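One protein chain omitted, others in place.
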Amino acid sequence: MPIEREWEPLIVAFCCNWCSYAGADLAGTSRLNYPANVKIIRVPCSCRVNPLFILRAFQRGADGVIMAGCHPGDCHYTSGNYYARRRMTLLFSMLDYMGIESGRTRVEWISAAEGGKFAAVMNEFAGAIHELGENRRLGDIRCKNYQK
Amino acid sequence: MQKLSEMMRARAAELLAQGAVGRVLGWRSGGLGYDPSPAFFHSAEQLPELVYNGFCAANLSKYLIKAGENDGRTLVFLKPCDTYGLNQLLSEHRIDRDKTYLLGVGCGGMLDMEKARGKGIKGVGSLEEAGGAVVFQTLYGEKSCPRSDLLLEKCIACKGGEHMAYDELLGAEETAANTGFDRFAGVNELEDMPAGERFDFWRGQLSKCIRCNACRNVCPACSCNQCVFDNARSGVSAKANADSFEENLFHIIRAYHVAGRCTDCGECSRVCPQGIPLHLLNRKLIKDINAFYGPYQAGADPDSLPPLTDYTKEDVEPGVVTTRGGATGC
Amino acid sequence: MLKLSVSRIPELLAAIGGARALFLPARSGGQVNFTRWDTGVEYCGEALNTVKSAKDFFFPQSENLLTFQTQGKSISITPGGVPEEPFVIFGARPCDVRAMDILDMVFLSDPQDSFYKARRESGVVVAMACNAPEETCFCGSFGIDAADPPGDVAAWIVGDTLYWDAKTEKGEALTGELSALFSQADGGDLAALKTHKEEIASILERLPLSDLRPQSVGGSLLELFSSEKWGELSQACLGCGACTFVCPTCQCYDIQDFNTGHGVQRFRCWDSCMYSDFTMMAHGNPRTSRLERFRQRFMHKLVYFPENNGGQYSCVGCGRCVSKCPVSLNITKVIKAFGVKENVR
Partner (left out) sequence: MQRIGVFVCWCGSNIAATVDVAAVVEAVRGEPGVVCAADYQYMCSEGGQSAIRKAIEEYGLSGFVVCSCSPRMHEATFRKTAAKAGLNPYMVEIANIREQCSWIHKDRQYATEKAIILTRAAVAKLNLNTPLVAGESDVIKRALVIGGGIAGIQTALDIADAGYEVDIVEKSPTIGGKMAMLDKTFPTLDCAACILTPKMVDAASHDNIKLYTYSEVDEVSGFVGNFTVKIKQKARSVNKDLCTGCGVCAEKCPSKKARSEFDQGLRNRGAIYIPFAQAIPNVPVIDRDACIHFKTGKCGLCAKVCGAGAVDFGQRDEIVTRQYGAIVVATGFRPIALDRLGEYQYAQCADVVTSLEFERLCNAAGPTKGKLVRPSNHEHPKTIVFVQCVGSRDTSGCGKEYCSKICCMYTAKHAMLVREKYPDTQVYVLYIDVRTPGKNFDEFYRRAVEEYGVHYIKGMVGKVAEKNGRLSVQASDLIANTQMTLEADMVVLAAAIEPDPTARSIGTMLTASMDTNDFFTEAHPKLRPVESPTAGVFLSGVCQGPKDIPETVAQAGAAASKVIGLLSKEKLVGNACVAGSGETLCNGCSACENVCPYGAIEYVIREVSDHGKRELRRVAQVNEAICQGCGACTVACPSGAMDLKGFTNLQILAEVDAICR
């Protein structure tokens, strides 16, 4: 039952199980609203997020990808998010260098206690992606019929 | 270089005779003067075919992975820049140092036949490197060209004439001094473009890719037994580019997989049949790593920890990509 | 025999390209490749060879065969459309044109490849003689005359004149459309053309590979197959597909599925016998070593293919592999290695 409505961005959020996913749960229990087109994928730790996952999301038609993990120093696995931070910094810089709008990718550190921050970040990010419009530069025409 | 070739043949013969090495890894002359191929020599009888000239750009260190399956040591000739790749392979346990005998050879910079063709030099019958020039005997007459005009990009951006590892040096004096060329100039240029133009540039370049995998297979850092792109079970395998995305994916992931491990040997760009400036991807990562995590030269020290397997609590946040502003991109 | 001033080639191209798709060698980003004509696209005649051959237009690197969707237990199939768009290839070299005959032997023999067939029928080839063959050329070794191109139309550029000679019905038809542009060549022209051909011939004789003889690859199939030489020849091979993908006669492909999320696209794409996953089967790969893969490529071109196709070698001596192999391995080195010595310079 597809609904007729104006274009809305598709956003994939990779959340680490211990902090950010719990933060998302807290946002829920606190009934804090954020756009429905933010879809969360649960990973044990931000260091589990392979650049391939992010590129795959863009291939399949995601307009923005955000990765959320424990604050540096608070990683459940002590150092996972430090590795993730380097990985994402270099990946994002690379995508930017290849002309992919840098606003489409983001990393946020959100603790289990920061339900408010989670909702705020998602609202803000969704807004920013809406501004940027459809991801055409890194999409795969086989997967998505882009609006003319 | 003629002289150096002779020294190399002589030394190789000695070491083979002494039984110090079981085989020699070098370059075998081809019929066209500019087409030597990497080759193993097992006996003194084969050595006359061993050459060393301006067209021996191929880095031999990766062949040591397979050579290691044989017993005994392998004598390998390495140009200064080749030793970085060797060290990287050593640090990743792909090569057994004890089974190699590193003979560092001097290098005056390697030459690019495409550049010669670009200068209208065709129908080459034979060629000779005389001093600072290369003299071609062609069907359309004798053509001469200064060496410096024919240097490969990787040699213009030479890391310097120092061998990072060797058991013995030959003709190091032949080595040309570093040109002092800014290897990041090309990266800066791109970074200064608006995102849209950067995108168009890379689309234009990458759309030429024919997925021949030459860049990957020649790369000393790409030494996987099986590449994810060849592995049906990886979920991302792909043979030919059925969509522009796949061109991007392949080259982004490849550059990413060698990030912090790429020694900037420039082989990827040298071998690309379509002339895609792939080194501009790797150099971007090298530039970022230097800027974000401090200067790092992969392959300079086999015991150093690659930046992506290391961290500090004070590392920059990924947001730097958006906040650093136009000068460095966005 | 028709002629046209070289200065009017842009008009000619506009006339052809205006009516249908036109592909011609053009320079972009340092490389010369067949490019779809559009205003501003200039014919690059001085380049001997394009990086990729004209093979693409009949046998593209990847093409969609069909798409299917599954809904619960049901499945619906949408066949990929057979390409019918008419097109012209201008400026293909004699070697590339001969390569098409070789591809025909594969794709037009039963069972016919409908996609290839359709493209072959709707494509017209204007072949251009080689004014300045290079040291990488050895088309002569395969009985190709660079001075006398095959194709639907044969063309020469002599000085500032383009000569045009339709050789097939398709060629005639095309020529008919363009007749307004051409004038008849006179006796003087024919003489000039003749001397031009002789010049080319004399260059061809002096090419370093001119007396390379594939026939000199001696010995029985078994002897060749089990020769010690393969080990030495293949040891430097990187196992990349550069040679295969620039080769005008390589015709191997793989068929793969791609799940788009709303359906599965079944497409075929070029494959290379140099790749470790070439002809991968349930049990694994029939050729697990670099040596076997390397041997396969050259045994196929020089032994198997001729055995199955009346002596036709699966190589046209275009020399692309000679100039493009990252480590300077190529078929000429193989032929020399196996060749009877006196045939080899």
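We call the chains A, B and C, going by the order they appear; numbering starts again at 1 in every chain.
Everything that follows uses one rule, which is that contacts are C-beta pairs under 8 Å (C-beta built on N, C-alpha and C of every residue); 3 or more make two chains touch, one makes a residue touch a chain.
Here the structure is a predicted model, which is why all the values come from computation and not from measurement.
Trainee: Name every displayed chain that the left-out chain is in contact with.
Mentor: Hidden chain contacts in the full assembly come out as A, B, C.
Trainee: Among A:Tyr83, A:Tyr97 or A:Phe125, which residue is in touch with the absent chain?
Mentor: Within the whole complex, the residue contacting the unshown chain is A:Tyr83.
Trainee: Of the residues B:His257, B:Arg270 or B:Lys284, I need the one that contacts the missing chain.
Mentor: B:His257
Trainee: Please give every residue of chain A in contact with the chain that is not shown.
Mentor: 1, 3, 10, 12, 17, 21-22, 24-25, 27-29, 31-34, 36-37, 39-45, 47-53, 56-57, 60-62, 74, 76-80, 83, 87, 119, 143
Trainee: Which residue numbers on chain C touch the omitted chain?
Mentor: Considering the whole complex, chain C reaches the absent chain at 70-72, 259, 261-262, 284-285, 288.
Trainee: Take the complete complex as the reference. Which residues in chain B touch the chain that isn't displayed?
Mentor: Within chain B, the residues touching the omitted chain are 69, 92-94, 223-228, 231, 233-236, 257, 305-306, 308-310.
Note that only the chains that are shown with their structure count from here on.
Trainee: Any chains in contact with both chain A and chain C?
Mentor: Neighbours common to chain A and chain C are B.
Trainee: Which chain has the mean of its C-alpha atoms lying nearest to the mean of all protein C-alpha atoms shown?
Mentor: B
Trainee: Among the chains, which has its CA centre at the largest distance from chain B's?
Mentor: The chain lying farthest from chain B is A.
Trainee: Can you compute the centre-to-centre distance for chain A and chain C, using the mean CA position of each chain? Integer Å is fine.
Mentor: Chain centres of chain A and chain C, defined by C-alpha means, are spaced 46 Å apart.
Trainee: Need the CA-centroid distance for the pair chain A / chain B, whole Å please.
Mentor: Between these chains, centre-to-centre, one finds 36 Å.
Trainee: Centroid from C-alpha atoms only, then distance chain B to chain C, rounded to Å. What do you get?
Mentor: Roughly 30 Å separates the two chain centres.
Trainee: Which residue numbers or ranges of chain C touch two or more of the other chains?
Mentor: Expected reply: 258, 265.
Trainee: Provide the list of chain A residues touching at least two other chains, using ranges where the numbers run on.
Mentor: 140, 142
Trainee: Which residues of chain A touch chain B in the complex?
Mentor: Chain A residues touching chain B: 51-52, 55-56, 59, 72-73, 79, 82-83, 85-103, 105-107, 137-142.
Trainee: List the residues on chain A that touch chain C in their complex, please.
Mentor: Per the touch definition, chain A meets chain C at residues 60-61, 140, 142-143.
Trainee: Using the touch definition from the top, list the residues of chain B that touch chain C in their complex.
Mentor: 30-32, 35-40, 55, 58, 63, 113, 118, 122-125, 138-140, 204-205, 208, 210-214, 216-218, 226, 230-232, 237, 239-242, 267, 270-271, 273-275
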